[in-house]
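Of the protein chains in this complex, all but one are displayed in their positions.
The letters A and B name the chains in turn, as written, and every chain counts its residues from 1.
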Amino acid sequence: MDSFTVATGSTDNMIDITGKVSDIVTASGMTSGLCTAFVPHTTCGITINENADPAVKKDILKELGKIVPRSDGYLHGEGNSAAHIKTLMTGNSVTVIVESGKLVLGTWQGIYLCEFDGPRTRKIYVQTVSKLI
Amino acid sequence: MDSFTVATGSTDNMIDITGKVSDIVTASGMTSGLCTAFVPHTTCGITINENADPAVKKDILKELGKIVPRSDGYLHGEGNSAAHIKTLMTGNSVTVIVESGKLVLGTWQGIYLCEFDGPRTRKIYVQTVSKLI
Partner (left out) sequence: MDSFTVATGSTDNMIDITGKVSDIVTASGMTSGLCTAFVPHTTCGITINENADPAVKKDILKELGKIVPRSDGYLHGEGNSAAHIKTLMTGNSVTVIVESGKLVLGTWQGIYLCEFDGPRTRKIYVQTVSKLI
(Lines give C-alpha, C1' and ligand atoms only; values in the text may rest on other atoms or scores of the structure.)
Protein backbone atom coordinates (compact mmCIF):
# COMPACT_ATOMS: atom_id res chain seq x y z
CA MET A 1 0.00 0.00 0.00
CA ASP A 2 1.18 3.52 -0.77
CA SER A 3 -0.08 6.84 0.55
CA PHE A 4 0.27 10.56 0.20
CA THR A 5 -1.27 13.68 1.69
CA VAL A 6 -2.91 16.76 0.25
CA ALA A 7 -3.65 20.13 1.85
CA THR A 8 -7.19 21.09 0.85
CA GLY A 9 -6.99 24.87 1.36
CA SER A 10 -10.65 25.75 1.91
CA THR A 11 -13.94 24.57 3.39
CA ASP A 12 -15.14 22.97 0.17
CA ASN A 13 -12.71 22.07 -2.57
CA MET A 14 -11.88 19.48 -5.22
CA ILE A 15 -8.17 18.76 -5.61
CA ASP A 16 -6.85 16.89 -8.64
CA ILE A 17 -4.79 13.92 -7.39
CA THR A 18 -4.56 12.07 -10.72
CA GLY A 19 -0.82 12.61 -11.10
CA LYS A 20 -0.02 11.30 -7.63
CA VAL A 21 -2.12 8.16 -8.10
CA SER A 22 -0.65 7.63 -11.56
CA ASP A 23 2.91 7.91 -10.21
CA ILE A 24 2.18 5.15 -7.68
CA VAL A 25 0.90 2.87 -10.44
CA THR A 26 4.02 3.52 -12.52
CA ALA A 27 6.33 2.90 -9.55
CA SER A 28 4.56 -0.40 -8.77
CA GLY A 29 5.73 -1.89 -12.04
CA MET A 30 2.38 -3.58 -12.53
CA THR A 31 1.08 -4.22 -16.06
CA SER A 32 -2.63 -4.96 -15.77
CA GLY A 33 -5.12 -4.97 -12.91
CA LEU A 34 -7.00 -2.62 -10.59
CA CYS A 35 -5.97 0.42 -8.58
CA THR A 36 -8.05 1.62 -5.61
CA ALA A 37 -7.55 5.07 -4.07
CA PHE A 38 -9.20 5.36 -0.65
CA VAL A 39 -9.66 8.23 1.83
CA PRO A 40 -9.50 7.27 5.53
CA HIS A 41 -11.73 10.19 6.52
CA THR A 42 -15.48 10.70 6.99
CA THR A 43 -15.93 14.32 5.88
CA CYS A 44 -14.23 14.16 2.50
CA GLY A 45 -14.80 11.88 -0.48
CA ILE A 46 -13.07 10.86 -3.67
CA THR A 47 -14.50 10.88 -7.18
CA ILE A 48 -13.69 11.11 -10.86
CA ASN A 49 -14.96 14.09 -12.86
CA GLU A 50 -14.12 16.75 -15.45
CA ASN A 51 -10.48 17.84 -15.56
CA ALA A 52 -10.77 20.68 -18.10
CA ASP A 53 -13.07 23.56 -17.14
CA PRO A 54 -12.60 24.56 -13.46
CA ALA A 55 -16.17 25.90 -13.49
CA VAL A 56 -17.40 22.30 -13.21
CA LYS A 57 -15.81 21.94 -9.78
CA LYS A 58 -17.40 25.21 -8.66
CA ASP A 59 -20.82 24.08 -9.93
CA ILE A 60 -20.51 20.70 -8.22
CA LEU A 61 -19.52 22.15 -4.84
CA LYS A 62 -22.11 24.95 -4.93
CA GLU A 63 -24.95 22.63 -5.92
CA LEU A 64 -24.02 20.02 -3.29
CA GLY A 65 -24.21 22.89 -0.80
CA LYS A 66 -27.76 23.62 -1.91
CA ILE A 67 -28.81 19.95 -1.79
CA VAL A 68 -27.23 19.37 1.63
CA PRO A 69 -27.35 22.67 3.55
CA ARG A 70 -24.57 23.25 6.08
CA SER A 71 -27.17 24.08 8.76
CA ASP A 72 -30.41 22.11 8.81
CA GLY A 73 -31.25 21.25 12.40
CA TYR A 74 -28.58 18.55 12.63
CA LEU A 75 -27.97 16.77 15.95
CA HIS A 76 -24.23 16.13 15.59
CA GLY A 77 -22.41 18.64 17.80
CA GLU A 78 -19.38 19.21 15.56
CA GLY A 79 -21.44 21.15 13.02
CA ASN A 80 -20.18 19.16 10.05
CA SER A 81 -23.07 16.76 9.39
CA ALA A 82 -23.45 18.15 5.88
CA ALA A 83 -19.89 17.04 5.14
CA HIS A 84 -20.68 13.52 6.37
CA ILE A 85 -23.73 13.37 4.08
CA LYS A 86 -21.85 14.69 1.04
CA THR A 87 -19.18 12.07 1.72
CA LEU A 88 -21.84 9.34 1.59
CA MET A 89 -23.04 10.70 -1.76
CA THR A 90 -19.54 11.00 -3.20
CA GLY A 91 -18.05 7.75 -1.95
CA ASN A 92 -14.91 6.83 -0.04
CA SER A 93 -12.87 5.34 -2.87
CA VAL A 94 -12.44 5.06 -6.61
CA THR A 95 -11.33 1.94 -8.44
CA VAL A 96 -9.60 2.49 -11.77
CA ILE A 97 -8.46 -0.09 -14.31
CA VAL A 98 -4.73 -0.41 -15.04
CA GLU A 99 -3.64 -1.60 -18.47
CA SER A 100 -0.20 -1.51 -20.16
CA GLY A 101 1.17 -0.17 -16.87
CA LYS A 102 -1.04 2.90 -16.82
CA LEU A 103 -4.31 4.13 -15.28
CA VAL A 104 -7.07 3.92 -17.89
CA LEU A 105 -9.00 7.18 -17.66
CA GLY A 106 -11.16 8.97 -20.19
CA THR A 107 -9.85 12.11 -21.90
CA TRP A 108 -11.79 14.44 -19.62
CA GLN A 109 -11.46 12.44 -16.40
CA GLY A 110 -9.39 13.40 -13.37
CA ILE A 111 -9.37 11.85 -9.88
CA TYR A 112 -10.43 14.34 -7.21
CA LEU A 113 -10.21 14.48 -3.46
CA CYS A 114 -13.48 16.22 -2.47
CA GLU A 115 -13.04 18.28 0.69
CA PHE A 116 -16.31 19.09 2.45
CA ASP A 117 -15.04 20.22 5.88
CA GLY A 118 -11.69 21.88 5.38
CA PRO A 119 -9.21 23.25 5.23
CA ARG A 120 -7.35 20.15 6.41
CA THR A 121 -4.48 17.91 5.41
CA ARG A 122 -6.01 14.68 4.08
CA LYS A 123 -4.49 11.26 3.51
CA ILE A 124 -5.06 9.12 0.44
CA TYR A 125 -4.21 5.40 0.47
CA VAL A 126 -3.55 3.58 -2.81
CA GLN A 127 -3.52 -0.16 -3.38
CA THR A 128 -2.85 -1.99 -6.64
CA VAL A 129 -3.76 -5.59 -7.41
CA SER A 130 -2.44 -7.29 -10.54
CA LYS A 131 -4.31 -9.56 -12.86
CA LEU A 132 -3.01 -13.11 -12.93
CA ILE A 133 -1.39 -13.80 -16.28
CA MET B 1 -9.20 -5.28 -20.15
CA ASP B 2 -12.33 -5.59 -22.27
CA SER B 3 -14.71 -2.93 -23.48
CA PHE B 4 -17.98 -2.36 -25.29
CA THR B 5 -20.17 0.55 -26.27
CA VAL B 6 -23.82 1.38 -25.77
CA ALA B 7 -26.04 3.95 -27.52
CA THR B 8 -28.05 5.70 -24.85
CA GLY B 9 -30.94 6.99 -26.94
CA SER B 10 -32.16 9.95 -24.89
CA THR B 11 -31.08 12.77 -22.57
CA ASP B 12 -31.57 10.74 -19.41
CA ASN B 13 -31.66 6.98 -19.50
CA MET B 14 -30.65 3.82 -17.68
CA ILE B 15 -29.48 0.99 -19.94
CA ASP B 16 -29.14 -2.55 -18.63
CA ILE B 17 -25.60 -3.77 -19.40
CA THR B 18 -25.64 -6.84 -17.13
CA GLY B 19 -25.54 -9.30 -20.03
CA LYS B 20 -22.54 -7.67 -21.67
CA VAL B 21 -20.55 -7.55 -18.43
CA SER B 22 -21.53 -11.14 -17.64
CA ASP B 23 -20.37 -12.33 -21.08
CA ILE B 24 -16.94 -10.79 -20.47
CA VAL B 25 -16.64 -12.61 -17.16
CA THR B 26 -17.59 -15.91 -18.81
CA ALA B 27 -15.14 -15.38 -21.67
CA SER B 28 -12.31 -14.62 -19.22
CA GLY B 29 -12.44 -18.15 -17.84
CA MET B 30 -11.93 -16.86 -14.30
CA THR B 31 -13.41 -18.77 -11.37
CA SER B 32 -13.36 -16.42 -8.39
CA GLY B 33 -12.43 -12.78 -7.87
CA LEU B 34 -13.65 -9.28 -8.65
CA CYS B 35 -15.01 -7.61 -11.77
CA THR B 36 -14.96 -3.82 -12.18
CA ALA B 37 -17.03 -2.07 -14.86
CA PHE B 38 -15.91 1.54 -15.39
CA VAL B 39 -17.19 4.41 -17.54
CA PRO B 40 -14.51 6.74 -18.99
CA HIS B 41 -16.93 9.68 -19.14
CA THR B 42 -17.88 12.52 -16.79
CA THR B 43 -21.58 13.00 -17.57
CA CYS B 44 -22.78 9.42 -17.16
CA GLY B 45 -22.45 7.00 -14.28
CA ILE B 46 -22.82 3.32 -13.58
CA THR B 47 -24.86 1.67 -10.84
CA ILE B 48 -26.73 -1.46 -9.79
CA ASN B 49 -30.48 -1.28 -9.25
CA GLU B 50 -33.86 -2.96 -9.85
CA ASN B 51 -34.11 -5.02 -13.04
CA ALA B 52 -37.83 -5.90 -12.90
CA ASP B 53 -40.24 -2.95 -12.96
CA PRO B 54 -39.17 -0.32 -15.54
CA ALA B 55 -41.02 2.30 -13.46
CA VAL B 56 -38.10 2.28 -11.02
CA LYS B 57 -35.76 3.66 -13.69
CA LYS B 58 -38.28 6.39 -14.51
CA ASP B 59 -38.65 7.30 -10.84
CA ILE B 60 -34.88 7.42 -10.33
CA LEU B 61 -34.24 9.64 -13.35
CA LYS B 62 -37.15 11.98 -12.64
CA GLU B 63 -36.26 12.41 -8.97
CA LEU B 64 -32.57 13.01 -9.74
CA GLY B 65 -33.79 15.72 -12.11
CA LYS B 66 -35.67 17.37 -9.24
CA ILE B 67 -32.73 17.10 -6.84
CA VAL B 68 -30.23 18.42 -9.39
CA PRO B 69 -32.08 20.81 -11.74
CA ARG B 70 -30.76 21.05 -15.29
CA SER B 71 -30.67 24.87 -15.00
CA ASP B 72 -29.61 26.40 -11.69
CA GLY B 73 -27.27 29.28 -12.37
CA TYR B 74 -24.34 27.03 -13.25
CA LEU B 75 -21.06 28.56 -14.48
CA HIS B 76 -19.95 25.76 -16.83
CA GLY B 77 -20.62 26.89 -20.38
CA GLU B 78 -21.58 23.53 -21.86
CA GLY B 79 -24.91 23.52 -19.98
CA ASN B 80 -24.46 20.01 -18.59
CA SER B 81 -23.34 20.71 -15.02
CA ALA B 82 -26.34 18.79 -13.68
CA ALA B 83 -25.05 15.70 -15.50
CA HIS B 84 -21.62 16.12 -13.89
CA ILE B 85 -23.23 16.34 -10.44
CA LYS B 86 -25.48 13.32 -10.99
CA THR B 87 -22.39 11.41 -12.11
CA LEU B 88 -20.67 12.22 -8.81
CA MET B 89 -23.73 10.93 -6.93
CA THR B 90 -24.01 7.76 -9.00
CA GLY B 91 -20.35 6.83 -9.24
CA ASN B 92 -17.98 5.98 -12.08
CA SER B 93 -17.73 2.23 -11.58
CA VAL B 94 -19.25 -0.83 -9.98
CA THR B 95 -17.30 -3.71 -8.53
CA VAL B 96 -19.07 -7.08 -8.48
CA ILE B 97 -17.92 -10.35 -6.93
CA VAL B 98 -17.27 -13.32 -9.24
CA GLU B 99 -17.76 -16.83 -7.88
CA SER B 100 -17.98 -20.19 -9.70
CA GLY B 101 -17.19 -18.30 -12.89
CA LYS B 102 -20.22 -16.00 -12.67
CA LEU B 103 -21.13 -12.50 -11.52
CA VAL B 104 -22.81 -12.72 -8.12
CA LEU B 105 -25.85 -10.42 -8.27
CA GLY B 106 -29.05 -10.42 -6.27
CA THR B 107 -32.28 -11.61 -7.88
CA TRP B 108 -33.50 -8.09 -8.57
CA GLN B 109 -30.15 -6.51 -9.43
CA GLY B 110 -29.05 -5.34 -12.87
CA ILE B 111 -26.00 -3.27 -13.85
CA TYR B 112 -27.00 0.03 -15.46
CA LEU B 113 -25.20 2.66 -17.48
CA CYS B 114 -26.84 5.92 -16.31
CA GLU B 115 -26.93 8.51 -19.08
CA PHE B 116 -27.39 12.07 -17.83
CA ASP B 117 -26.41 14.06 -20.94
CA GLY B 118 -27.40 12.04 -23.98
CA PRO B 119 -28.11 10.75 -26.38
CA ARG B 120 -24.53 9.58 -26.93
CA THR B 121 -22.55 6.44 -27.56
CA ARG B 122 -20.79 5.55 -24.32
CA LYS B 123 -17.87 3.23 -23.62
CA ILE B 124 -17.70 0.76 -20.74
CA TYR B 125 -14.38 -0.79 -19.70
CA VAL B 126 -14.34 -4.08 -17.79
CA GLN B 127 -11.45 -5.55 -15.81
CA THR B 128 -11.39 -8.85 -13.93
CA VAL B 129 -8.92 -9.83 -11.23
CA SER B 130 -8.78 -13.39 -9.96
CA LYS B 131 -8.38 -14.53 -6.41
CA LEU B 132 -5.14 -16.39 -5.74
CA ILE B 133 -5.89 -20.03 -5.03
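The rule is simple: a contact is a pair of C-beta atoms (placed from the backbone, for glycine too) under 8 Å apart; a residue touches a chain by one contact, two chains touch by 3 or more.
What you see is a predicted model; the values in this text were computed from it and never measured.
Undergrad: Which parts of subunit A face the unshown chain closely enough to count as touching?
TA: 1, 34, 36, 38-42, 67-68, 72, 74-78, 81-82, 84-85, 87-89, 91-93, 95, 123, 125, 127-130, 132
Undergrad: On subunit B, where is the contact patch with the chain that was removed from view?
TA: 32-34, 47-50, 53, 55-56, 58-60, 63-64, 66-67, 89-91, 94-99, 104-109, 114, 129-132
Here is the rule we go by: only the chains that are shown with their structure count from here on.
Undergrad: Can you compute the centre-to-centre distance for subunit A and subunit B, using the mean CA position of each chain? Integer Å is fine.
TA: 19
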